[in-house]
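All protein chains but one are shown in place.
In this document, chain identifiers A, B and C correspond to the written order of the chains, with residue numbering beginning at 1 in each.
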Amino acid sequence: MNTVAATPQAARALAEHFRAVRARSLALAAPLSAEDAMVQSMPDASPTKWHLAHTSWFFERFVVGSQPGHAPFNADWHYLFNSYYQSIGPAHARPQRGLLSRPSLEEVRDYRQRVDDQVIELLQRDALDSQACHQLLLGLHHEQQHQELLLTDIKHALWCNPLQPAYRDDLKRSTGAALPMRWLPAEECIVEIGAPAWPAHPAFAYDNESPVHRVLVPAHVVANRPVSNAEYRAFILDGGYRQAAHWMSEGWTLVQNEGWQHPLYWDDSLEREFTLGGWRAIDPDAPVCHLSYFEADAYARWAGARLPTEFEWEAVAQSLPVQGNFADDDHLHPRAFTGESANPAQPLQLFGDVWEWTSSAYGAYPGFQPFAGNLGEYNGKFMCGQWILRGGSCATPAGHVRASYRNFFAPSARWQFAGLRLARGLA
Amino acid sequence: MNTVAATPQAARALAEHFRAVRARSLALAAPLSAEDAMVQSMPDASPTKWHLAHTSWFFERFVVGSQPGHAPFNADWHYLFNSYYQSIGPAHARPQRGLLSRPSLEEVRDYRQRVDDQVIELLQRDALDSQACHQLLLGLHHEQQHQELLLTDIKHALWCNPLQPAYRDDLKRSTGAALPMRWLPAEECIVEIGAPAWPAHPAFAYDNESPVHRVLVPAHVVANRPVSNAEYRAFILDGGYRQAAHWMSEGWTLVQNEGWQHPLYWDDSLEREFTLGGWRAIDPDAPVCHLSYFEADAYARWAGARLPTEFEWEAVAQSLPVQGNFADDDHLHPRAFTGESANPAQPLQLFGDVWEWTSSAYGAYPGFQPFAGNLGEYNGKFMCGQWILRGGSCATPAGHVRASYRNFFAPSARWQFAGLRLARGLA
Amino acid sequence: MNTVAATPQAARALAEHFRAVRARSLALAAPLSAEDAMVQSMPDASPTKWHLAHTSWFFERFVVGSQPGHAPFNADWHYLFNSYYQSIGPAHARPQRGLLSRPSLEEVRDYRQRVDDQVIELLQRDALDSQACHQLLLGLHHEQQHQELLLTDIKHALWCNPLQPAYRDDLKRSTGAALPMRWLPAEECIVEIGAPAWPAHPAFAYDNESPVHRVLVPAHVVANRPVSNAEYRAFILDGGYRQAAHWMSEGWTLVQNEGWQHPLYWDDSLEREFTLGGWRAIDPDAPVCHLSYFEADAYARWAGARLPTEFEWEAVAQSLPVQGNFADDDHLHPRAFTGESANPAQPLQLFGDVWEWTSSAYGAYPGFQPFAGNLGEYNGKFMCGQWILRGGSCATPAGHVRASYRNFFAPSARWQFAGLRLARGLA
Partner (left out) sequence: MNTVAATPQAARALAEHFRAVRARSLALAAPLSAEDAMVQSMPDASPTKWHLAHTSWFFERFVVGSQPGHAPFNADWHYLFNSYYQSIGPAHARPQRGLLSRPSLEEVRDYRQRVDDQVIELLQRDALDSQACHQLLLGLHHEQQHQELLLTDIKHALWCNPLQPAYRDDLKRSTGAALPMRWLPAEECIVEIGAPAWPAHPAFAYDNESPVHRVLVPAHVVANRPVSNAEYRAFILDGGYRQAAHWMSEGWTLVQNEGWQHPLYWDDSLEREFTLGGWRAIDPDAPVCHLSYFEADAYARWAGARLPTEFEWEAVAQSLPVQGNFADDDHLHPRAFTGESANPAQPLQLFGDVWEWTSSAYGAYPGFQPFAGNLGEYNGKFMCGQWILRGGSCATPAGHVRASYRNFFAPSARWQFAGLRLARGLA
C-alpha cells in the first residue's frame, strides 16, 4: 500500500505540498544577489546556491532518477551537488563549495524548474511507486532542513562581510515581556520516547527518532521558559567567560583560543546584536541564542542548574501543540513571549524561537535501523561527537518539527539559533 | 566520622596500602632507564618520570600540603607537575612534558621518598583529619590510574622508537582457546546503576559513578566473551577498513587520513603485534585490543550487532566477582580464556584483559555532584566528547576497577588496551 | 618641473593612456559573470572584482584623495580594498577576499566610473600637481600588474571548478616550431644594471630597478630560447620528479607533500593542458610554463646547466627590442617561435611568452631607496624569500615590461606563466 499518495486526492495534496516547499526555498533566496548566493563563510556553512542545487539534486537522484529512461540533467552536477552520500559516489569537497561560480544561480534556478516539472508530471500521471513517493516526502523534509541552514548560513556570511548588511529590511518585529522563571515539576516515570519507524508507519519521522522505546525519566523540574538575554548578560557580567570552573575542559579551551566573550552575534557592549534584519538593540526579554553547547552548559552550571536530557524535554513536549515563533512568522529572530494568559503549569516556547541544547549526546535509540539503501547515510553515521537540540527555532519552517524531532550539532557550533532551558534533578 | 582511618588498625592498613601502591609505581618504572622515562611520544601520553612525579605532587598538594607549617619541597615543581587543575594554578603545557630533563629521574625518586616519608609519618602520628585521609585514599586510586597510563604510554614510546625494544623480556605468557561465541539474553528491567557517593558512603568510588539511579535497560542479548583477534582479522580480510558503510563519518575520515588498516600495534601481515614483551605472533584466540571506538563500532556493525550500552554492561557485571587478567598477573597483554569449566550462563572476561568500548557517550548521571573543592576538576569537566569503556584491562591494577567504574577516552584513542564485546537488541 | 604632464599635450596623452588602461581591465573582466568575478581559489589569488576595485582604490587614495575637499566615495571601502599598505591603515584579510559579495560587481564598476570621471576631470583642468601625476602614472603601471594577476588568478579559479570552463573560447592560436637549442656566449664584463630612479629621471621604472649600478657578469653561455614542452616532458619521463638529487631540499619536500608530477595545469597523460581557452593538446614546441622555481631549477640541473642570474639576463636583454607574445596579442598562452629569419646570434622570446625564473634571490640593489611616503611599501618590504623572474609573459600587457623590470614570486609559486631559459658558466 502506498501510504503517501495512494489516492488521486493524496497525490494532488502531495503535489501541492511539493510546490509550496519548493517555492519557499526560492522565496528565501529572493533577497540575495547571485554574488550573495555564492558566499561560503566557513566550511560548516554552504552557499545559498548550493542549498538550492543540492535539494534539487536530492529529488533528481532519489525520485526522478529512478524512473525508467531518465537521463541526468547534467552528469557533472551529481559530483557537485552530492553532499555526503559515499555509497552514491564521490562528492565535491565541502570547504570548496564557495568556489562554484559555475553553474550560475540562473542555471541552478533553471535546474530547479526542470526537476520540479518532472516531479509534478510524474505525480500527475501517477507514475511514482510507493518507494519513490516516500523519497519524495523525505526530500521535502530534507529541503525544509536546508531552508533553515540557508538562513543561518547567509546570516553568518553577511556578518563576515565588513559591511555587515541586513538580509532583509522588512522583517516583522514585536515586543513582549519574559514571564518570571518558574520550575515545573515532573515525577519519575517511564516515558515512551520516539516515533514509530516511517515509512512502515504512515506518519513521517526521521530514522533517528525510531523506534519508540521506553525510558525511565527521573524526578526533576524544568523551567517554564528559555533563558533570556537579560539573564545571560548577568552571567557575562558576573565573569562567566573568565572562570574556568563553569566550563567543560574543551569549552574552556575554546573560550581562550577563540576569545569568546559573549554570544556569537553580540557586540562587545552587550547591547547590540546582529540579526537577519541587521544590527539591533538586544531585547532583554527575548530568549538568548547563538550559543554553543559549551556556553549553554556553562550558564546552567553557573545558575546552579543543568540542561534537561532529551528525554525530559520530549516527555513534557509530547502533550503540547507544536506552535511557536517559526520561520513562517517572518520574524526570523527569537522574541519574548507575547501571549496573554499562559497556563502557568505549562512550559512556554518549547517549540520555535530557539533550538534548546540538551545534555544528551547524539546516539542511536535501542533497535535503531537507518533508512534503507543509500539514504541510510542520512543520519546514522553522525552519531558520534554531536549533541542533541530540540524544539525548532525562529528559522525552522512551521510544520517541520515535532516532539520527537532530534536535531544535532557539534558542541562548538554557534551559528544556529540555539539557546537553552534550565532543569534540575529532584534527588 | 572518619570513614577511612578511624582506628589505629585502619590507619595501619591505610599506611600499608599506601606503601604498596607507591612501591608498585617504582616497580613498573624499574625496567626503564632515565632516558626511557623521559620520552613523550605524543601529546596524549606522558613520560614515565612525569607520572612518578605528578602522582607524588598529588599527595604533596592534597594531603601533606594542607598540614600546618608545610613548606613545599620545591615551589617550582607545583607548576611542573600539576596536570590540569586550573583552580590550583597554571600548569606546564602538556605537550612539553618530554622536555623536562630536569628534575632528573633520580631527583624525582628522591621527591617520591620524601613525600612518602611525610605521609607515613603523618599517618603514624594520626595527624590526618578525615578530609586528608579521603584525599589520601583518592590519591591512591589516582596513582593506580597513572600506573596503567605509565604502561600504555611507555608501550607507545618504545614502539615509536625505530629499534622497537621490549619493555620487559620476562613477562608471563599463557595460551588458551576462545570459547564459541554465544548470546546471553537479558529481559527488560529497571537497574540500579552506579555507586553511592563517596566519601559520604564508605566504599570508594569516583564522583562520576554517582549517584545511584534507576535506569530502564531494554531487552537485549550480550556476547559471552570479547571479540577475538581471529574474528577481527576476518573483518579486515573482508575489507572492513575499505568500506565507508561500516563507519561513523568521523571514523571514516580517520581511516583515510591516518591510513588505518588494522589495530594500532599489528603489522601489515596481520600476523604479528607489538606488545610490552616485544614483537609476537598474534594469538587468534585472545581478545583483540588497541582499537579506537570507531573500529570497535565498525566491527560491530559489520557483524550485524552493536556495542552494549554502559548500563547493559553494568547490569550484567553487578553480579560477578571482579576477577580477571589484571596487571598484577604480570602478563600485561590480553590472553585467551584458560578456565576449565565456565558457567555457560555467565559472560567471561568482563573484567581485565581489555577495556570494552560501550555505545555510551560519557556524561553526568542525574544528580551528579563533582568532588568538593579543587578535586571537582578530577572527572566532571571531561564530560563532553569522550566515550565510556568498562571493565579494566591487563594493564589495570587488580583491585582498581569495579562494576560501576567508568573509564573514558576520546573515540579516536587507540593506545589503550581497548577492545569490545558485542550486543544486540531484542525488539 | 612636472615630468609627466607638464604640457597640455602631455596631459592629454596621459588622459588617453589612463582611459586605455582602465578600459583594458574592464575588457579583461567582460567574459566573466558577477559570480566568476568573486571566486578566490587560494589565498595567493584575488577575485577579479577585487582587482577591479583595488586598482580604483589606488587612484582614489593616491591621486583623487589628495585633492582639497575630496570626500571618499565610500569610507568603508578603504578597508576593503587596501591591499597591504600598513602605513595607511588596516586592511581586510587577504584570504577573505572571496567572501565579499558586497559591494557587488555592478557597484564596483560604478565605483570605477566615478574614479575615472574624477581623474579625467582633474587632468582636464590641469589640477594635478607633479606628485599627483607621478602617482597617477604609477597607478597605471600598478593596474597593468593587476591585469596580469587577474588573468592568472581567474585561470586558477576556473581550473579549481570541477567543470573547468574556459575563460574565453575565441582566443587566437598559432603554431610554430621551436628552433634547435643553441648556446650564445658572453664574455666577462662589467654591466650597468638597472634603471635610473624615477621620478627624478623621467622614464618610468619601479623603485626596485634602481639605482643603476655596475655588476661584474662572468663569462657564460645562455640558451637562444626558453625550454620547450617537449624538452620538459623528457625530464618528466626520465624520472625527474622521482629523484631527489635534482632538487633543492625544500623543493623535494614540496614534490612529495603536494604530489607534484608535472607542471601545474598538465594532466597525467602529459598530453593535455588547461589554458585560458580550456583544455588543449600540449604544443611540444611551445615554451613550458606554470613551473615553480624549484621545477625550473631541477630541470636545469638535470640538463647539466643552470638558470641565468638576473644580471646575465638583463645584460643580454638590454640591446633587444621589447617585443614578443604579450597579452595584447590575444593568445594568452605561450607559443612556439613563428618568426621567419631569426638572427642566430640573438636570443629569442626573451620578452613575452613566459616569465623566466632566474637564479637570483630578490634583494635590494646597492643604494636602493623605496618610493617616498606610503608607496615605499610597494616593493621593498618583500625583498626576502622571493625569487626574480624576468621578461614578461603572454599575460603581461604590452608596454609594461622592460629589460630592467624585476618581477618576483615565492619559489613555490606555480600559477604564473613562468618557465625558464638555460645558462652555463664558462670556467
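Methods note: contacts are C-beta pairs under 8 Å (C-beta built on N, C-alpha and C of every residue); 3 or more make two chains touch, one makes a residue touch a chain.
These numbers were taken from a predicted model, which means no experiment stands behind them.
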For the chain not depicted, the shown chains it touches: B, C
Option from B:L123, B:A157 or B:A195 whose C-beta touches the chain left out: B:A157
Among B:S101, B:T175 or B:Q346, residue touching the chain not depicted: B:S101
Contacting the left-out chain in the complete assembly, out of C:R12, C:H70, C:R173 or C:H213: C:H213
Chain not shown: contacting residue from C:W57, C:Y293 or C:W313: C:Y293
Sites on chain B contacted by the missing partner chain, in the whole complex: 33-36, 38-39, 41, 76, 79-80, 92, 96, 98-105, 157, 160-163, 165
On chain C, residues whose C-beta touches the chain left out of the figure: 84, 86-87, 188, 190, 211, 213-216, 218, 220, 244-245, 247-252, 293-294, 297, 306, 309, 359-361, 363-364, 366-367, 376, 381-385, 411, 425, 427
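As a working rule, only the chains that are shown with their structure count from here on.
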Other chains in touch with both chain A and chain C: none
Centroid-based (C-alpha) most distant chain relative to chain A: C
Chain whose Cα centroid lies nearest the overall Cα centroid: A
Geometric centre distance via CA averages, chain C-chain A, whole Å: 48
Averaged-CA centre spacing for the pair chain B and chain A, given as whole angstrom: 38
Distance between the centres, which are taken as Cα means, of chain C and chain B, whole angstrom: 61
Multi-chain contact sites of chain C, meaning residues that touch two or more partners: none
